[in-house]
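Left out: one protein chain. Kept in place: all the others.
What follows is chain A.
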Amino acid sequence: MFYGTDLSSRLMLGTAQYPSPAVLREAITASGAEVITVSLRREGKDGGAFRDILKDSGCRILPNTAGCHTAGEAVTTARMARELFGTSWIKLEVIGHADTLQPDPFALVEAARILCADGFDVFPYTTEDLIVGERLLEAGCKVLMPWGAPIGSGQGLRNIEGLRAMRAHFSGIPLVIDAGIGSPSQAAQAMEMGFDAVLLNTAVAKALDPVQMARAFGQAVAAGQMAYTAGLMPRRDMAHASTPVFGMAELLP
């Protein structure tokens, strides 16, 4: 449950960089995503035509504060988003470094505290750091969004052990892998590890065929989720014959 909302598709899709709004719409449909994110920092209030296209998709909209570098900027952008989209959901991004696009955990916690107190349902884009995660929960967040890898890098889950530890540490908290996912297999891997959803943009938007790629991601996320629910077999160091040994025919005379 994400702030009281259950989602049947666990893929969340970004809406930037597509060849056209028409292709974006097709990709959303093909992916089966029920949540889409949209940035506001650059488009501002004058991006109404594009926002109307997104609203028409019927998806739940998760506005984001992409491009904000300070808590103040992010809070202002979040309030504008609430006004424009009529939703209390906000994907909180406070970028600490323009080159790596790594989140600034200090400003993130500060902005989360302000926004949670103001009635927002905050989805903070964070790292796999456990202490930062705890501080965000203390601030009032009920979902965490750790990165897989730097935004747009397509590197997949760069710190698997760290993410595994995070999953174990925050066992009851919805965790969404946000950023860095490049291929459907990486998305499936995140879901197999027990993450609750995957959010991505570039891997679909910049594919040679975004609609096909969106479909591939939708299926991979569903497969990963199904596998996690079904219960994955544990790894073993030794071989383990899958055919029983007892009762085999004696072929030697």
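As a working rule, a residue touches a chain if its C-beta (ideal position, glycine included) is under 8 Å from a C-beta of that chain, and two chains touch if they have at least 3 such contacts; residues count from 1.
Convention: contacts and distances are computed from a predicted model.
The listed choices are "NAD(P) transhydrogenase subunit beta", "Potassium-transporting ATPase ATP-binding subunit", "D-amino-acid oxidase" or "NADH-quinone oxidoreductase subunit K"; the UniProt protein name belonging to the chain that is not shown reads "D-amino-acid oxidase". The missing chain, though absent from the display, is touched by one residue of A:M1, A:A22 or A:M226; that residue is A:A22. Residues touching the missing chain, restricted to chain A, are 19-23, 25, 42-44, 46-50, 53, 152, 206, 208 (touch as defined at the top).
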